[in-house]
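With one protein chain withheld, the remaining protein chains of the complex are depicted in position.
Chain naming follows the written order as A and B, and within any one chain the residues start at number 1.
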Amino acid sequence: MIKKSHIPKLDDFLDGGIPEGTSVLFCAYPGIGSETFGYQILNGRLQEGDKGFIFTNVAEPSSIIYEFNKYGWDLEKNIDEENVFFVDGSSYFIGSPVMGKYSIENYSQIKEVVKKAINDVPSGVGVINNLSTLVDYLGVEETLETIHEWNEFAKLNKTVLIYIFTKWDYEEQFIDEIKSSVDCLVNVNTIEDRVIIGQGFMVVSSSWTTPSNEMALFFIIQPGGVRIYIPKILVTGPHNAGKSTFVKAISKKSVSVDRKALGKFKTTIAMDIGHMEYKGFVADVFGTPGQERFDLILDVLAKEAVGAFILVDSTLPETFARAKEMISKCKAEAIPKIIVANKTDLPGALTTEKIREIMKLGSDIPIVPASAREKIGINEAMDAFLALLYRD
Amino acid sequence: MRLCVESGVPGFDDLGYSDLGCGIPENTVTLIYGPPKTGKSIFSHQFAYHGLLNGESCLCILTDYGINELKQNMMGFGWFLETQIQNDMFYVIDAISRLTGDVFPDSNTYKLTSLNDPADMMVKVGIGTRFVLKRSDDFRSVFDSLTTSLAFNPDKLVIRFYRAYMHRLKEARGTAIVNYTEGVASDVVENAIKSVSDNIIRLDGEYLTIERMGGLKNIKAPYRITDKGVTVEKE
Partner (left out) sequence: MIPHIESGVHGFDELGNFKGGGGIPENTVTLIYGPPKTGKSIFSYQFAYHGLIIEEPCLYMLIDYTMKDLKQNMMEFGFNMERYLENDNFHVINAVTTNREDLMVDSEVYRYSSVKNPIDIMVKVGEGASLVHKKNPRFRAVIDSLTTLLLYNENMLIVRILKAYIMRIKAAGGTVIITYTEGSTDSNKETMIKSMVDNIIRLDGEYLTIEAMKGMGKRRAPYNITDKGMVVGKGIL
């Protein structure tokens, strides 16, 4: 029997939800919290009338109850009604009184105590927070052995186990072994440029369905929990660099909110809006006006963007200065960005090396030659963009 | 682009020109270590305060004492933080005050976390770096100290956290000071902490030694703790 995860989008990725008796590992990059996923799944299942437990070795039960409250979830009532309980592996170690049905005063007790807890919640759910802290107490071998035993036990008992894991600088081999110890692996990634500007989750493997390779961007709100959002991608660059054409080229569908301006060229004075779906990455695309009087719009859009395509006309080096200015104007300094050297098919187009030299760009910013009109280099540009976003 | 930042410690920046100029090399992590009570925290407070006076924001991680004690200690030297806190320039991650059993409300620039929850500490560091970078392009960070973390976590986890912190700080191009009390961990752990750090300064109560910093090696000078804080003297 499959039960909803109560995490938006995750159930789509997992073909409906999480089957009973399986294990799910949330593997988060340091700097991103993933315990909310575990708590939200637990809360959802409690509301469905199932039972559950939280094993904690990183926070005292009282502060977890407090956290739940901030999300708007009433854990205390469920504890009183004996729908959920704690395995408190934290309080004793920091010198606070233990709380909960089970408590741990010695790490050697963990394996057996958690097994008892699993036994107490048949067809329910257990959240293990945090697996990575366990590793450095028990050692790699014993941790793996413990997980295997828990998972076996949970399978018999039809209990779902949710592991919260932070991917510190472990050996690759250990990470691989941890990953293969569970039925389903969900990666929680960061999108960053100097600092973390976004976070997304992706199902990497699952024993009951084929993962879609799609990344869902999310933020966490209190109250509320995990919320999915469609990221905004900025397409910007100097006047007449070919932004509208580029937006059309990368979008499944697009609209131009514009009118014919005076002059020789058709110019975007409002903006182009498109919807990009490429290799599982979904985003709304905004092509911004190029003229300086629209810099304000750029500012507003850039605040919500997770990445930017900066278009330049390869044949017009005199516009590069303006492109550089727009990079800093739209705060693209602090979001992942790539330069699309457009009109590369036209005579007089400069090479990407030359463009990098003139624009004085560091090697960390990719420059992709393209022709939006001829549909050349579009996929390459999107691939380079995704590589940057996912930090492959 | 600057290559070095002023330490804010009188006499320190004159100790010698490294490959990069004088002061503390920018975008590096400097370990300050030595026996207990030799002025490591004071050094880091000077570093933070000097940056604040220059308009650089600061990300401060406290594991040994809470925000109130920090303010009190700094006030003892005439370093006042209130304006900087009001201007959102001073961002504090307080990993210890929960131990008092009192509840402190979070604010824009004040986040509580727990020493025994390094994953959560790292989340707060992530949010914190983003915040301080918005306030000023150049920023400093102080992590005081690794010592207490070692009492609350397995050694290995502390080093993992330290690496992740360093990575995050350097990505954001901040300049950081991290304190550690010599002798609280095994030699193996101590060496690991040292080898991870970019620069190493030792304070022994009488002498300050730059063991390693941007090309400088084993530069030793006497110091005192005066009402101006740590003051490095001429040999």
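Simple rule for what comes next: a contact is a pair of C-beta atoms (placed from the backbone, for glycine too) under 8 Å apart; a residue touches a chain by one contact, two chains touch by 3 or more.
Source: prediction; values computed, not measured.
S.K.: Which residue from B:E69, B:E82, B:D137 or B:E233 sits in contact with the chain not drawn here?
M.R.: Checking each option in B:E69, B:E82, B:D137 or B:E233, the one touching the absent chain turns out to be B:E69.
S.K.: Which of these, B:I61, B:I96 or B:A164, touches the one chain of the complex that we don't see?
M.R.: B:I96
S.K.: Which of these touches the unseen chain: B:N54, B:N87, B:S107 or B:S186?
M.R.: Counting the whole complex, the residue in contact with the absent chain is B:S186.
S.K.: Identify the residues of chain B touching the omitted chain, counting contacts across the whole complex.
M.R.: Touch set of chain B with respect to the missing chain: 35-37, 64, 66, 68-69, 76, 96-97, 99-102, 147-148, 150-152, 181-186, 225.
S.K.: Considering the entire assembly, which residues of chain A contact the chain that has been omitted?
M.R.: Interface residues of chain A facing the absent chain: 91-98.
Note that in this section only the chains that are shown with their structure count from here on.
S.K.: Starting from the mean Cα coordinates of chain A and chain B, work out the distance between those two points in Å.
M.R.: 30
S.K.: Considering the complex alone, what residue numbers of chain B touch chain A?
M.R.: Checking each residue of chain B against chain A gives 98-99, 114-120, 122-123, 125-127, 129-130, 133, 152-157, 160-161, 163-164, 168, 171-173.
S.K.: Using the touch definition from the top, list the residues of chain A that touch chain B in their complex.
M.R.: Interface residues on chain A, with respect to chain B: 28, 30-33, 35, 57-59, 63, 90, 93-94, 130, 132-133, 136-137, 164, 166, 168-170, 190, 192, 194-197, 334.
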